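Note that one protein chain is taken out, while the other chains of the complex remain in position.
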Amino acid sequence: MTDVLKNTLLFAAVGTLILLTGLMQSWNSALLILNMGLISAIMALGVNLQWGFAGLFNVGVMGFVALGGLGVVLTSVDPVGEAWAAGGIRVIIGLLAGAGTIVGAALVYQNLPAGRSRNLLLILVLLGGFFLYRAIFDPGVAAVETVNPAGTGFLGGLGLPVLLAWPIGGLLAAGAAWLIGKTALGLRSDYLAIATLGIAEIVIAVMKNEDWLARGVKNVVGLPRPVPYEIDLQQSASFVSRAEGLGIDPVTASTLYVKLGYAALFATVLLIIFLMAQAALKSPWGRMMRAIRDNEVAAEAMGKDVTRRHLHIFVLGSAVCGIAGAMMTTLDGQLTPGTYQPLRYTFLVWVMVIVGGSGNNLGAVLGGFLIWFLWVQVEPIGLWLMEMITIGMAEDNGLRQHLIDSAAHMRLLTMGVILLVVLRFSPRGLIPEK
Amino acid sequence: MSNGDYGDRGNKDASIANPRGSGEMRPSGGTGKEMNTHSAFLVGDSMTGGYGKSGPDILHDCTVAVDPGEIAVIVGPNGAGKSTAMKAVFGMLDLRQGSVRLDGEDITNLSPQDRVVKGMGFVPQTSNIFTSMTVEENLEMGAFIRRDDFTETMAQVYDLFPILREKRNQPAGELSGGQRQQVAVGRALMTKPKVLMLDEPTAGVSPIVMDELFDRIIEVSRTGIPILMVEQNARQALEIADKGYVLVQGRNAYTGTGKDLLADPEVRKSFLGG
Partner (left out) sequence: MDFLNAIVALSNFVLIPAIAYGSQLALGALGVTLIYGILRFSNFAHGDTMAFGAMIAVMVTWWFQSMGLNFGPLPTALLALPFAILGTMVLVLITDRMVYKFYREQKAKPVILVIVSMGVMFIMNGLVRFIIGPNDQKFADGERFIISVRDFKAMTGLKEGLAIKTTQGITVVVAVICVALLFWFLNRTRTGKSMRAYSDNEDLALLSGINPERVVMYTWLIVAALATTAGVLYGLDKSFKPFVYFQLLLPIFASAIVGGLGSPVGAIAGGFVIAFSEVTITYAWKKVLVYLMPESLEPDGLVQLLSTDYKFAVSFVILIVVLLFKPTGLFKGKSV
């Protein structure tokens, strides 16, 4: 009973912090924090599945989140017919040729006896395949990218409802996770961490450079939304009268309404994923995962295929991160590959999991909200702090200027301190695993 | 979860965590009260204890001792606590009763490292050499605590184990099982210990190599260093032993000279296979 009380109090405390933001700053910022908090909580759940339940060290969260974002563009944007006509088919065939090369090389490697002839053939297949791929692919890309480069210059998506993008984003992330997990977990010793670190950078590099895919650093803006547009609400007579009935001016009311709409959607997804994670944890499958984590040798002796189980949970956790990534891109309404930074999208999520409590889903959710709140609010607090410290100095004092300008960087420092303090004094997190 | 709050959750990721060479050894505290029922050069006196503060007792009122010029052997069935008794003498077991004395000095409360400084040489059963370092570097590391010139000691070790002189510049990890054990014993001898403790020195070597190792151990003992060792091969060990301790379930079952024990019909029947 005390556990329930303590957890309720912890969540109430975080809720109060967000409410205070609403009262002291603005309800708009409070809802922004709430929405990103919901998304962060889902990311933290994904990482918690991997680290908390299976001890898998994923430092490529950013990559899976970004793939989720890519999923939104590929699903919800209308296809660019002209681009498809110009070189779409060619690009697809090129990609297939590339994939075929890799499959072919793998087949040669597996089916021929080791020796010089195999190596020779392998090099031949890889080189030939590579040049074939470039020969088909490059002109296609060039053709696609010349189609109205200022506006489109990419193939576009499928034109499906944006809500469908969330599961599809998850699937994209799961696919990448399967590939990387299959490779890295299959090696004689496990090299998952470096593999995820690498794949995340590659995903971002692809998204930045392959303009035909999602316009690269030119960004895709104006993505479809699952909620109404503010401007439409403000023009709707019934909305305006209702807002006035509540005593709020229609412009504010419309932004709040939109954000609340997102919050409701995100909360539903969080609830579903949370309940599924809880059910999985209590199911025989979850018990087995924890058995493997606590004693891999014994689990292996009992005939459990540990690598396969690890692959399962790695794919699942990454899919959850992908869904969260898709939701985030939907909330932003744009895909901006240049903004993905490992500190923000990988390591911050780790701080959420560790602070919340590794191995506890409720903890991960709490960590997601709390750390996101701090991430946002440390900056104004830091600025205020710096102003207090430098209050005695002259306006044009160099040190004062520097301190105030640097206040923005306080947030990284603070996150590090929080992580270290929690790890030291409450190593199992705010809501420890039972 | 092992290691309390700081376990690894079963993570085996070699790209971030080095699986190799971490220490398992945990020094343990003393008992807080003295005990003296027995006198010898090195004595583990009436030891009772187990691993950790709350772990079950593995040793019960167990005593082992050795005097200069002697070889004392601890034998017994599997799980009798032979190696545990050795670890207790070396300060790696939480004692609840009893004491350990070296040359009359109570060392019960010292850490294993401090016991090495006091003159105890210990050869663990496994991982007892630096595999990536050459034979000579292994010996140098053995002499790490010595600030004086140890070339003479090294020459003595090489005289004792001539094969090591031959392979001095080879990585110790590339040697055969018997040669590795010689490196291990040689390393322990480099401190010029007052007493040498060997934990199953012949584990995993062929019978021929085993005989050779026993010969070498007798030679070491002839230089005047008392030797306390745990042995799996009870018969051969008792044959060279001046003193034998048969342990059963962490208790002294039989004690006597090696010859007496070999002749004792009870001991023969229960432990030596008739």
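Order as written gives the chain letters A and B; numbering starts at 1 within each chain.
Going forward, a residue touches a chain if its C-beta (ideal position, glycine included) is under 8 Å from a C-beta of that chain, and two chains touch if they have at least 3 such contacts.
Small disclaimer: the values here were computed from a predicted structure and weren't measured.
Summary of contacts with the chain left out: across A:Ser117, A:Thr146 or A:Asn209, the touching residue is A:Asn209. Checked against the hidden chain, the listed residues B:Val116, B:Val135 or B:Leu196 yield one contact partner: B:Val116.
Interface note: of A:Val221, A:Ala298 or A:Leu343, the residue touching the hidden chain in the full complex is A:Leu343. Looking at subunit A, the residues touching the absent chain are 55, 57, 59, 130, 183-184, 187-189, 191, 193-195, 197-199, 201-202, 205, 208-209, 341-343, 347, 350-351, 354, 405-406, 409-417, 419-420, 423-424. By the touch definition given at the top, subunit B reaches the unshown chain through residues 2-9, 11, 13-18, 20-26, 112-113, 116-117, 122, 124, 127-133, 137, 140-142, 144-145, 173, 187, 191.
In this section, only the chains that are shown with their structure count from here on.
The distance from the centre of subunit A to the centre of subunit B, each centre being the mean of the chain's C-alpha atoms, comes to 54 Å. On the subunit A side of its complex with subunit B, the touching residues are 51-52, 54-57, 189-195, 292-296, 358-359, 427-428. Taken in their complex, subunit B has these residues touching subunit A: 1, 5-6, 8-16, 19.
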